[in-house]
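With one protein chain held back, the other chains of the complex are shown just where they sit.
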């Protein structure tokens, strides 16, 4: 996971199309789902002509393109739907921050999809751009992804209310899926933070530094995706007819509620991971204290004794004690009383 | 106590009813209390038909449902009182954050009940949702609870002013009980923080790290319940007739005062617990200093002496000192003066 | 000094009168001072009837009640002056935060009196509530206090401008005395912080931890009294005729200036005490470094020497060195050169 | 340098004149400079009558009084120019914070002059109050100062544009000098911070704690002078004719620019000194690590060797090794291999 973005060459003409990011799929792929209250159709790998046709039809068309490295294809799609060159530039820059921008006849939203990579256990980030027109909606993804699978299912089944509504509701539904996915990631990190805390409190010897550091970095990365999206959704809500119909307002209020919740959870986790680091450092300094005490006790007990033994290892010709019959037992008595005195002193200091 | 919320599956249709949280009671239970200035009635385990009847009566009806895991029942009640599907979704999601939302003919408030579990001594959190209509008020609880017992008593006794007022005053009275309960928890934590501080200052050896950490986490959790409720109450105050009658305004101002007070107490406790951690760490480093000094004094006193003794333990054939008559006493004199010198040095360094 | 507030029972009817706090005086006592430009009168232990009379007279009457534990008396006074039940509830709750609240025909202000207890040297806090009507002003105190003595003197002497003005100016004069008293406390703490800093810098061995912690707690407590009063005074300034007359505005601007100054001094002292803690911790770690160095120098000097002595204390039958005539002097030469080498090494490391 | 302010007695009548601060000059001294586009005059130690005359003349008069301890003189000047009693009280309180206050026919500005005392190398602070009327401007200083010397020169020389403009431009010019002087102090501290940082990085042994602490305190003191002045200048800019003429607006914009720059430099230096403390603490803990390693290496090398030597210093009758011909060399071989093993271990741990 790259935290920081790459830079483009300096002084390019604005609107110069340039893919910033890694190529994540082999080839660009264009698919769509088109529906109205009574029927729906869907297809993979369609042509640009089909796009043009979909744009002009009355039914709601959701076109999806995956594979941002294919600059020409993106440009061609942009031409069909009349997207501004600056918009296409933003779409191709996968390190762009989330935002909502209003144009004359469409809206551009950019946001991040974040999910835990099952294999590496690390966070993976993908940028999705969404242009919402009167009866068409295009999404640009870095690679084909199955996060919207369930949403497409809902459209296919005539059951949900989605079939009766326009592109603004579809945009809402897409954003809702994305925000839901944030909760998944947050909930996973939350669980891990809690179990890390628990294990740290039970076993203070545990070396948790790397983990805490990783969570802090991950939360920082999530923050960078979620905070600006909150702002973007708030701007989205303030749009007016015809881009936004009245019936969708209540759903957007709910969505904003959700993202606010996500932001607060995120902030709380950041606090929590900071607390955890404090805890780790304090525990670690406690361990050091422990070690120091063991050393001090050992040294303080034996160094004086060794000295006493050293005294009577001296080879002076006249050392009267050495001749005494009770000399040896008396030395033992002296050494034992020194030891007891030391132990009493440490006891009083509550060192053990 | 779970700090972080669980996540729902991604891509569900909005308004899909799903219970997020643990089942806390065996079965759902529906009860009510209905009153006007002259009379009141109350019953347990009533039917939905009774609800419908209560909705249409002129007197004020407070219906309470406990047992959020019973999705169907919640849905049925929602149908009776015309609650929006998104509202029911929020009610069932027990990790929802506190909020106040206005609808055409009712208000939804969500808040957290927090109390100390007498057994475990830990904070326990329950979500309560409250829908306030013109002459009905429904509360949804996770489990039957006795926090509102005293309030129901006040309604039963014809004495209080509550019997002469509408659902907005009842909603105020419920929120007031909840805010009062926050003060109980805060006051308890405040007392414990103060006694912890006192005991830490008296006995710096005390290991208070786990406790401080626990208070920090508890305060973080309380913060998550109280801050958004402050906002929600502020929104509640800004509602207009007929949902909010003029006579209730002064009570709501008082309520806002209280929750602001709670927020400030909370923030002060957070500061206080941060101070406590600083104090703990400083005391702990002081203890380490003490230990180091004991070690250094012991080692510095005896290592040179042991060396001197070692010298005269050597077995060289020609060591003139060993033959001297006063050799042994002179060595003692040397060792005593080294010791005195050391002690004087440590004294000057103010080490004891 | 209690930092955190006590809690009331949950679910009481709003306006239920309950004294929250300690009883600080034996019995409630009601006194007054009544004045107009030409004359004034004053008396202790007056009756409620006298209050009623004062309320209806044209001259300015300042009634003072001390002894908040006497709930009935407080209630009776409230009845006389038409104070709302919620107002009386707030007056009796001595852990209420400072505030300014406007009612139809009077204003309620609550604030804290803070002074240093001469005996214990600790901060003492008392809550004062002030209701300001058109030509009467009542103050409620926890115990009789002499902070307003000088103010009453000014009223008695016909000299000051206070005799020519109404209750709004009297309220200003009372608040001004209170804010002045904050400056006294702040100035005292400021002096102590500075002398603590000085003594810490001169004598790094000084154990200042408890003191720094105490100042932090005291400043936190002052903050809780001063910040909300700043807000309250700002609201007071925004009141309109007839509660606030035009001539008083300039004095209130000055008062706001003062409290803002107090707030800034407070914040600077908080910064300063945080700096002091940083300094203490750094000095303490410096001392530890010193101790470590002494230990390391002692051990590094003597442990090798002791080893050398140990070598020649061995009892092997064939140790040629022991037989050499110059063996003993050579060993001394070896030991002296080891010592010199060590000392040179430590010198280069700048350890002494 | 006193950081915190002194307090006045409690309960004084507002407008009571009282000098708060130290007396910094022997006697009060009143001087002026009066000018119009064509001529100017200046004099020292003028009388109050002259002041009265200057007030009524058409030319611009800048009267300066130094020596705030002379309360009567200040009061007399106040009477001449019709300054409010509260204004005079503020002028005499040398621990007042910077502010801008508008009155009916004049403006009051209070600000701090800060300069490095050449002798002590410490910051010295002086309060200056400035009342700006239609064609007169009075400054009150604690002691005669030469900071405005260059400004008076500019007035004397007919060259600058100052002679063609009114008191608002003069006020601007005075404030500009003061802000310039802040830059001098900031630039000095900035240089010292940079050289301190450099010397710390080159020579980590350097004890820089006192210095860092002093810079933090100095910056805190500067902050207290500069932040409120920024606000005051912003209020000054919002004044209207006739107190502020249109032509001065562009200069005030420039002044605000400067003070904003000063504020940002200040904040950056605060950050920088915090970074420096972090660096110092980290370096100090690094040194401790170093010391610990030396101790550990010495002890770990020699303690086992001393033990081995101790073994063969025992006096048991039957210790076969002592009789072996190769006993002594073998012991040396053992000890050398232990030493080599230890060194290899420390090498692997990268301890040297």
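The first chain written gets the first letter, and so on, giving A, B, C and D; residue counts start at 1 in each chain.
In this section, a residue touches a chain if its C-beta (ideal position, glycine included) is under 8 Å from a C-beta of that chain, and two chains touch if they have at least 3 such contacts.
Bear in mind the structure is a predicted one, so any value in this text is a computation, not a measurement.
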Displayed chains contacting the withheld chain: A, D
Given A:65, A:236, A:280 or A:351, the one touching the chain that is not displayed: A:280
Contact partner of the left-out chain, one of A:8, A:27 or A:253: A:8
Option from A:115, A:184 or A:216 whose C-beta touches the chain left out: A:216
Footprint left on subunit A by the chain that the document does not show: 2-14, 84, 86, 90, 96-97, 99, 101, 205, 207, 209-210, 213, 216-217, 220, 224, 228, 277, 280-281, 284-285, 287-288, 290-292, 294-295, 298-299, 302-303, 305-306, 309-310, 312-315, 319, 321-323, 325, 327-328, 331
For subunit D, the residues touching the chain missing from this view: 147-151, 154, 160-162, 173, 176-177, 180-181, 183-184, 186-187, 190-191, 193-194, 201, 250-251, 253-254, 257, 260-261, 264-265, 268-269, 271-272, 275, 278-279, 282-283, 285-286, 288-289, 292-293, 295-296, 299-300, 303-304, 306-307, 310-311, 313-319, 350-351
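Quick note on the criterion: only the chains that are shown with their structure count from here on.
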Interface numbering overlap (same over half, different under half) for subunit C and subunit D: different
Most distant chain from subunit B, judged by the mean position of its C-alpha atoms: D
Distance between the centres, which are taken as Cα means, of subunit C and subunit A, whole angstrom: 42
Rounded Å distance, subunit A centre to subunit B centre (Cα mean): 26
Junction residues of subunit C - those touching two or more other chains: 285, 288, 292, 295, 299, 303, 306, 310, 313-315, 319
Chains touching one another, given as label pairs in label order: A-B, B-C, C-D
